[in-house]
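With one protein chain removed, the remaining protein chains of the complex are shown where they sit.
After this line comes chain A, so read on.
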Amino acid sequence: MAHQAHAYHMVDPSPWPLTGAVAALLVTSGTAIWFHFNSTILMTLGTMLLLLTMYQWWRDIIREGTFQGHHTPPVQKGLRYGMILFITSEVFFFLGFFWAFYHSSLAPTPDLGGCWPPAGITTLDPFEVPLLNTAVLLASGVTVTWAHHSIMEGDRKPAIQSLALTILLGFYFTFLQGLEYFEAPFTIADGVYGSTFFVATGFHGLHVIIGSTFLAVCLLRQIQYHFTSEHHFGFEAAAWYWHFVDVVWLFLYISIYWWGS
């Protein structure tokens, strides 16, 4: 370990950035091929490669940090900056869809009837399932904070239980949203209302699934004793991401479900 005179981590050569780039190429071009030539082979191959890349790259990071001790304080600081910047970029991603929603809803065009919601659209009652979904995500924010404090205090059992509960609440949200999507009286093809509704809430739902997966990985790692009471940045990153997902939902709920109804 003493072959370096600095505290940083010079990573060993790795094939995963290349396989990830190839996967991105195959997924994108494969999707275009599917749209035009009715063949899913390229897209499927790309998705498989993407999943393999993610699994192996993150597995290697866990090996480097937890098992080999390369994540010194300056390295951890860099990882923190990285996660914050990534979440910031996702904030801007959602900002775009909110912009689209407000652009269309603040000055509704004549073809919509000059009103919002547009003529003929039956909106979802914001005080039914959407309100339950809000409560579910807020509760999951509490349980993930409970999990964090349990880890910092060194309490294994409550840490595992509260983290598992957080994930269950995440699944419950996804299940309820799925039911809402199935039962909704409008579709994505129903004008600009349908487009803004399903693209914004759809991407949010995807992020809930991503966040739940991240938390599930943390649960497995916690069970296997990876985290210490002082050093558990993987968990913190997952918790930050989960709070971000919760906040996006609150904005969606206020803007689209409530104001927009």
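The working rule: a contact is a pair of C-beta atoms (placed from the backbone, for glycine too) under 8 Å apart; a residue touches a chain by one contact, two chains touch by 3 or more; residues count from 1.
Note that in this section contacts and distances are computed from a predicted model.
Novice: What protein name does the UniProt record of the undisplayed chain give, "Small ribosomal subunit protein mS29", "Cytochrome c oxidase subunit 5B, mitochondrial", "Kv channel interacting protein 1 b" or "AP-3 complex subunit delta-1"?
Specialist: Matching "Small ribosomal subunit protein mS29", "Cytochrome c oxidase subunit 5B, mitochondrial", "Kv channel interacting protein 1 b" or "AP-3 complex subunit delta-1" to the record, the invisible chain is "Cytochrome c oxidase subunit 5B, mitochondrial".
Novice: Touching the left-out chain: which of A:A159, A:A200 or A:V248?
Specialist: Looking across A:A159, A:A200 or A:V248, the contact with the absent chain belongs to A:A159.
Novice: By the contact definition given up top, give the residues of chain A that touch the hidden chain.
Specialist: Spelled out for chain A, the touching residues are 1-2, 5-7, 9, 67-74, 76-77, 80, 151, 153-157, 159, 225, 227-231.
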